[in-house]
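Missing here: one protein chain of the complex. Every other protein chain is in place.
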Amino acid sequence: MEKNNRVSNRQLQALIITTSIGVGILSLPSSVADIMGNTGWLAILLGGLAILPFIYIMNKLGEMYRGKIFYDYGKEVVGNIIFKIFSSIYLIYFLVLLAFIVRVFGEVIKAFLLDNTPLEVIIFTMLLATSYIGRSNIEAISRMALIILPIIIIITIVFILFSIPTLDFTNLLPVFQINIKDIPRGMSTVFFSYVGFEIILIALAYIEDSENALKCSFNGIFYTTIIYLVTFLITIGQLGIHELKKQIWPSLSIMSEVELPGFFIENIDGMLMAAWVLIVFATMGPAIYTGGVILSSLFDTKKHDFFVLPMIPIIMGLSLIPESLSQVYSTMGNIVKYLAVFSIVIAPTIIFIVALFKERKSL
Amino acid sequence: MENNIPIQKKLDENMKTIKEIFIDCDDVVYREFKVGVKQNFSLAIIFIDGLIDQDMVSDFALRPLLEASRYLEPNPITIKDNLYNLIKDGNISASEIKEVETIDEALEAILVGETALLIDGYKKIIILSSRGWEKRSIEEPQTETLIRGPRDGFTENLKTNTVLIRRRIKDPSLKIKMIQVGKRTRTDVAVLYVDDIVNEDLLNEVKKRLEDIEVDSVLDSAILEELIEDNYISPFPQTENTERPDSVSASLLEGRIALIVDNTPFVLILPATLGTLMQSSEDYYTRWTIASIARIIRYIAGFVAVLAPGLYIAITAFHPGLLPTRLAFYLASTRINVPFPAVVEAFSMELTIEFLREAGTRLSGPIGTTIGIVGGLIIGQAAVEAGIVSPLMIIIVAVTTVASFTLPSYEFAAGLRFYRFVIMICASLLGLYGIMLGLIFMGTHLVKLNSYGIPFTTPFSGIGMATGDLKDIIVRLPIIRLKYRPDFTFPKDKKRNK
Partner (left out) sequence: MKKYLMIVFIILITTLLTGCWDVVEINERIFVTAIGIDLNEDPNVEGEYLMTYVYPNIASIKENSSQKEAKFVKMTVVKSPFYGSRQLTTRLDKPLYFKHTKVIVIGEDLLKEPDKIKEIFDGLGRDPRINRKVKIIVAQGKAKDILNVKTEQELVIGGYLNSMLQNKKVSARFTEQNFSDLIKDLQISKVSTAPRAVPKKDEFKLSGAAILKDYKLIGWLGEMENSFLALSKGEVVSDIINTYYEDTIISYIISNNIANKNVYLDKDNINVDINIYTEGYLQEYKYEEDTNAFDEEFLQTVENRLENEIEENLGKIIDMFQNKYRSDALGIGEHISKFHPRVWKDIGGNWEEIFPTININVNADVKVRRTGLTK
């Protein structure tokens, strides 16, 4: 009733986990192994730690401006004009991010499930499906996240259990054969996989229990890191370091190697693909919602749902620009990385510092 | 009957007014008496034959009145006072007696089954409570039978129904408020709640919605349901309905609100969530291990009911790689000479089952069951032997139908049925990916649904997870462990046993 539009702590945690685990999880083991070899797990751990300060900043900002979303109080802090520029950059970031995600998603589906269906159809239908939830409010999105989370966790556990017999942990050796200089490069690759949790900039405004919000956010990142670590360990255990470097999507190739005793379902890759659709949806839904909210704050409207549908053709157009998958990862991937740095690191930090000054001034 | 026609002093005028309004209502009975020493003073009673308890009116109200007023002065006030005295002294045992000042109220009273007593020269009409009519006796509810548990079910009579609840909750905090809805039908609705458990906001919201109703007729609780629920477009119900008083009582004690509607044995319970729609009172009357297993099976059945035909289409037509090799080959062999693609097979068999289901509903009793068996068996068998349909399809369709009947709530199963078709269509277009899209769509819809302000997917999506509501949703832990009321109703009093 009056508890409407509130996000509970569990939901916040679930939001962080489900939005971060997106397209990154497919290629992460391979890209990090490319740079850091067997010790890739170190980069994953450090990457997770590196995210924490920014989560802290976002939480603190949420605390200072309780009840207002980032895109509203940002105007107060740095002034309307500058913030409109910030918002526009955010908007472009989300549009490109969504285009990237949906393109990779479409390619994966085409490779593993639907060979002959045109890419455009896959992309369009996915965008339509996510636009439905993009048009609702943050409460629906958090509920959805909380429902999808157990599915992801169960799939991970199933994944682990069935891979264990054929895993060869000696593949992790030798450890620590790396150049210290490679660590930052490894971390930056990992950082990109955590992208997606910017939704908390909006969700924190509706949080129910503000005292524990910070702890839950940290927990969210913690679990995400664990899931990434596990994925890395399993893929390297199954494939060995050489093969791992060669695979584009090692996490998926692994699935086809799992042999279920009892033979009820032989190729679990089908099941994993189904869960994969949910995982990507959990990342895209909040992203398209945020895009709509940004547009609504830019144009000063009350509701954001009007803006969601028009975004679809833009995102679709963007996603079809790169001509090949490698171009997607290289060109588009780099653009997303830079924009992500802006949206997670630069903008919140600037706003935080300026907000702190303002507070000091008014004291 | 909009106007507030005042009551005239003269009996004849009033009688004329009333007879004009009730013209052509031949079941209205008018009886006039003369009382008083000189028999020159008129009284009249008006009632509708069949709606009143004849004995009560003639024996308990009229006779003492007539006897006592033989000796009275022809003074309306005296007569009226006398009447009240008679009641005070206990000669008339009418349990309710009141006065009304407009013709409308009198007419309303007559229509409800009370008797109007007009006294010549007196400007008010006296209403005697006299309701009594033919009603069904209490029987076992037909739609919800249990192996173990009480066998009394609600009837169409509001009073009987409220009594069934009163007998179970002997607590003064059980409140029963009466409201009337529907301009012409003036259906009585009783709002039941336990005052020190229920949440105020919820109660006020419900009351407001009831008061906002502006329709002609509310003939059944289903119509009421549609008028007050959050989203009537959705295929899923947001209000539970039941014929069982024990379900209602248990729900009231959880902080929910019950609406008993006159003339229907189906009582509404709100708010309803996904978790509660999957609960059945039988779970509490059997041992907890069995009940927990039964609940888990219900959830699995729910998934099967929605996904099975879609999965069949997706896997055979799009991704046979998902099947174990032997099964794939076997399936292929069974479909060799089948002329239709899997999609057509699936849709036509589903359609046939829907026909059977509808036919079964129309025909009740022995004919209905026979049709079910005959139809199912023979059509299925013949189809397989003719080679039109593959046997696996028949099995899937049959299992799906049976699975959807395991769900306690018929309306919820109907909602799932709707989505089953949606998912079949999605599966035929885009295979497994299509199914996932369909599920996403359904999931989003469920997640956005609210039941009187409470999120529909509640036990699974936030409220209550922290306090362990799942203990009573997915499994059923022993009663001792269920110390707290579920969270989703935001009850005032959380602890169940003190």
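By written order: A and B. Residues from 1 in each chain.
Throughout what follows, a contact is a pair of C-beta atoms (placed from the backbone, for glycine too) under 8 Å apart; a residue touches a chain by one contact, two chains touch by 3 or more.
All figures in this text were calculated on a predicted structure; none of them were measured in a lab.
Peer 1: Which shown chains does the hidden chain touch?
Peer 2: The undisplayed chain, in the complete complex, is in contact with A, B.
Peer 1: Per the definition of touch given earlier, which of B:V338, B:A359 or B:I379 contacts the omitted chain?
Peer 2: Looking across B:V338, B:A359 or B:I379, the contact with the absent chain belongs to B:V338.
Peer 1: Of the residues A:P118, A:P184 or A:G317, I need the one that contacts the missing chain.
Peer 2: Residue touching the absent chain, from the options given: A:P118.
Peer 1: Which listed residue (B:I5, B:A317 or B:A414) would be found touching the missing chain in the intact complex?
Peer 2: Among B:I5, B:A317 or B:A414, only B:A317 touches the chain that is not shown.
Peer 1: For chain A, which residues lie in contact with the unshown chain of the complex?
Peer 2: Against the missing chain, chain A presents residues 111-112, 114-118, 121, 124-125, 128, 170-171, 173-174, 177, 239-240, 242-243, 246, 253, 256-257, 259, 267, 309.
Peer 1: Take the complete complex as the reference. Which residues in chain B touch the chain that isn't displayed?
Peer 2: The missing chain touches chain B at positions 316-318, 320-321, 325-326, 328-336, 338, 341-343, 428-431.
Just so we're on the same page, only the chains that are shown with their structure count from here on.
Peer 1: Which chain A residues qualify as touching chain B in the complex?
Peer 2: Per the stated touch rule, the residues are 1-4, 8, 10-11, 109, 113-114, 117, 121-122, 125-126, 129-130, 132-133, 136, 139-140, 142-144, 146-147, 263-267, 269-271, 273-274, 277-278, 281.
Peer 1: Quick check on the complex: what are the chain B residues that touch chain A?
Peer 2: These residues of chain B touch chain A: 199, 201-202, 205, 315, 318-319, 321-326, 430-437, 440-441, 443-445, 447-448, 452-455, 457, 460-463, 465-466, 490.
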